[in-house]
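Up next, chain A:
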Amino acid sequence: MTPNLHLWLIPLLPLAGAAINGLFGSRFSRRAVSSIALGFCGAAFAMALWVVSQFSALSLPYSEYFAPWIRAGNFQADFAFYLDQLSLVMLLVVTGVGFLIHIYSVGYMWEEGGFYRFFSYLNLFMFFMLTLVLANNYLLLFIGWEGVGLASYLLIGFWFTKDSAASAGKKAFIVNRIGDFGFLIALFLLIKHFGSLTFVQVFHRIEPLRPETPGAGLLTAIGLLLMVGAAGKSAQIPLYVWLPDAMEGPTPVSALIHAATMVTAGVYMVARSHVIFDRAPMALMVVAIVGTLTALFSATIGVAQTDIKKVLAYSTISQLGYMFMACGVAAYSASIFHLMTHAFFKGLLFLAAGSVIHAVGGEQDMRKMGGLRTKIPWTFWTMTAGTFAIAGFWPFAGFFSKDEILWQASRVSFVYWGIGVFTAFLTSFYMFRLWFLTFFGEYRGEAKAAHGDSQHQAGIHESPKLMLAPLVILAALSVCGGWVGSFRFERFLSPAFQAGAGASAYDVSTNALASPNERKEEVSSETLLTAVALGAAALGLYLAFLMYYQRPQLPDQIAASLGGFYDAVVHKYYVDDLYATLFVKPLLDASTRILWQGIDRDVIDAAVDNGADGAREISDSVRHMQSGNLRSYAGWIAVGAAGVIAYMVWMGTR
Partner candidate 1 sequence: MLSIETFVIVSVIKIVIALFVLLTAVAYTVWLERKVVGHIQNRWGPTRVGPFGLLQPLADGIKFLFKEDLTPPHVYKPLYIAAPMIALVCALTSISVIPVGNWVTVAGVHTPLQITDLNIGLLLILGITSMGVYGVALAGWSSNNKYSLLGGLRASAQMVSYEVSLGLSLVGVLIVAGSFSLRDIVEAQGGHFWGFIPKWNIFYGGQIVAFFIYLISAYAETNRVPFDLPEAESELVAGYHTEYSAMKFAMFFMAEYANMITVACVASLLFLGGWHGPVFGPPILQALLPIFWFVLRVFAFLFIYIWVRGTLPRFRYDQLMAFGWKVLLPLAIANLVITALVVTLRS
Partner candidate 2 sequence: MVPLSYYLILSGILFACGVTGFLIKRNIITIFLSIELMLNGANLSFVAFAAQWHALSGQVFVFFVMVVAAAEAAVGLAIIIAVFRTRETLNVDRVNLLKL
């Protein structure tokens, strides 16, 4: 007995909002635009909550057929939705955080031009993200995948008159294309070998296969290609370069798309495809390695960044790395757990950062902030909650999820664990660095230029209540979000990951769940590992306190002593420049030489020009037919008619 959930309403509500605002919004008042956007988004959230209330009555996985889409031979891809525990968590995260950020955006964007456009895009994003989450086949998921890419592009380039924003949008789009390419090839392989893209069918057909333990095979290839797609969308090495640039977009966008939801789509997709990865240990290992490296790599870059949003962006990449690391050790539920808590605290951090930026009038450089603690207390306290959560202090949300990931990683390899702990230390360090630089010490902003102009001091103000309310809610979630406990969370998600996990490569999670006794034996070692991780976080806090609160001159000394390495970190390891020389410049040169000068000018243009010249020359000779003499024209007609008659007679008598 399964009630009809009308899942299709959930994505379509934001689409309706996007359509109304996009088509007619320019004539509406700001109040009307925001109430439409909030109304439809809130309705989607309410729908999601209602789905939760009905959840116990469902026989999972629940799927809902909406309309036929592509049917060719045996292949079939429909507009159909799929709901299981995994989708439900994602659904709640997307609609809940999305709704909060919508509320926040009303306050944040109130003064901006293109208000209706912003909310139309935001609702559009919600539509695609929900489609992605609820899709019951890879193709519909891909539609959502591309759709969120589009929304992301539109929103990064929201201030499209600003050159950097426009190019950042293009960069995000193009880098994502590389990932999508891999994703698409993976889809083609799936169609070729399994004849379907529907999750249920594909997994059903893969289940009987053996893990490709010695060496690599088809599933490994598919897994790697899927990982390429995930790396593009979720900003993993080597395709992470777009995410920091994406900070050109409005801050709520950074919070919603580039921290809380869209970038986790890759994690979701890998978790969703766990059946494939379970049977492709090579691919899984690649996922783990990429995740671990990304976590470390971007954390080191984050240490040296001065732009408050850039720090958060690298932090996001780093946390995503954690999630992939978890996926890579087959701890999918840990990964999704971290995804959820990360959505809370990273959304919170971005929103709080937005509030800070709002307060200081658009300044993003942390070196020009400081001492804001007393001036914007609400922002400060919520940000504090977020900072402690991401640093992994007990009892904040980040602690539970990160701890789970590290523990799961340690069961596979202590290398992952070691790097993870070190990254946790770095995370703690740069987050508290941000915290101290922003909220403690003396204000170093405009005051320097204006010599303590009290007017500017007074200009620093707390954000409106509309912006603070989401902050408070998210702060509460950041604090409490982890108390649900990784164990319970894992048990909740287990049906989704148990399905078809029969022959896992690592047999870790299965064993753990299969025999709780065994797990108890490991509790002692887990406690030890937890203590180490907590220590790393505390060390990060202490170092940050030392360097950025007590002795502010220390960082420069250290930087000087590190020399070239510090330069490299500040310049993000020169990855952008490397890409520019390796890919962008050759591509530009090739386009210029071959495509533009070679093909476009010498072939296409030449064809058109020569065609025109030829036509004119032929016309020059033929125009003498146009004698102006009526009877000549009649003569031509007679000849033509004779030709037609002859042709018809010939055709008819043949």
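We adopt the following convention: a contact is a pair of C-beta atoms (placed from the backbone, for glycine too) under 8 Å apart; a residue touches a chain by one contact, two chains touch by 3 or more; residues count from 1.
For anyone wondering why these and not others, all candidates are chains of the complex that A comes from, given by their letters.
Worth saying up front: this structure is predicted, and the values here are computed from it rather than measured.
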item: Candidate from this complex that touches chain A, chosen among 1 or 2; value: 2
item: Of chain A, residues touching candidate 2 in the complex; value: 623-624, 626-631, 634-635, 638
